[in-house]
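All remarks here apply to the structure that follows.
And then chain A:
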Amino acid sequence: MAFDSFADFFAMGGYGFYVWLSYGLTFLALGILIVNSITKKNKILKNVEQRLAREQRIKKAKDMEGTL
Partner candidate 1 sequence: MWKWLHPYAKPEKSYQLAGKLLPWFVVATVITFVVGLVWGLLFAPADYQQGDSFRIIYIHVPAAMMAMAAYSTMAIAAFIALVWQIRLAEMNIAAIAPVGAVFTFIALVTGAAWGKPMWGAWWVWDARLTSELILLFVYLGIIALYNAFSDKVLAGRAASILTLVGVINLPIIHYSVVWWNTLHQGATLMKFDKPSMAPEMLWPLIIMIIGFATFLGALSLLRFRNEILARESHRPWVSALVTEKLEGGK
Partner candidate 2 sequence: MFNVFFQVVNKELKGAFRSQSDILNPVWFFIIVVTLFPLGIGTDPALLARIAPGVIWVAALLAALLSFERLFKDDFIDGSLEQLMLMPHSLAWLVSAKVFAHWLLTGLPILFVSPLLAIFLAMDINTYSALFLTLLIGTPILSLLGAIGVALTVGLRKGGILLSLIMLPLSIPILIFSTLAIDAAAYGQSYLGLLALLGAMLVGAITLAPFAIAASLRVSVS
């Protein structure tokens, strides 16, 4: 272990701000990328879902009589 205490670890030998800034921004960026990738998939599936529902409505409407 390179550090004696937790405080030591956070201080990073006086470079704490820069080190934790780097790591923070890195994981923030990676996190945003992950979230974006996953939500994108859900969005696409939702679109397909909507389209399927639409098609069903069209089919139902066709069977109805006396519509305009």
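Behind the choice of candidates: all candidates are chains of the complex that A comes from, given by their letters.
General remarks:
Please note the rule applied: a contact is a pair of C-beta atoms (placed from the backbone, for glycine too) under 8 Å apart; a residue touches a chain by one contact, two chains touch by 3 or more; residues count from 1.
Note that the structure is predicted; figures quoted are calculated from it, not measured.
Screening 1 or 2 for touch with chain A: in this complex the touching candidate is 1. Chain A contributes residues 1-3, 9, 12-15, 18-19, 21-23, 25-26, 29-30, 32-34, 36-38, 40-41, 44-45, 47-49, 51-52 to its touches with candidate 1 in the complex.
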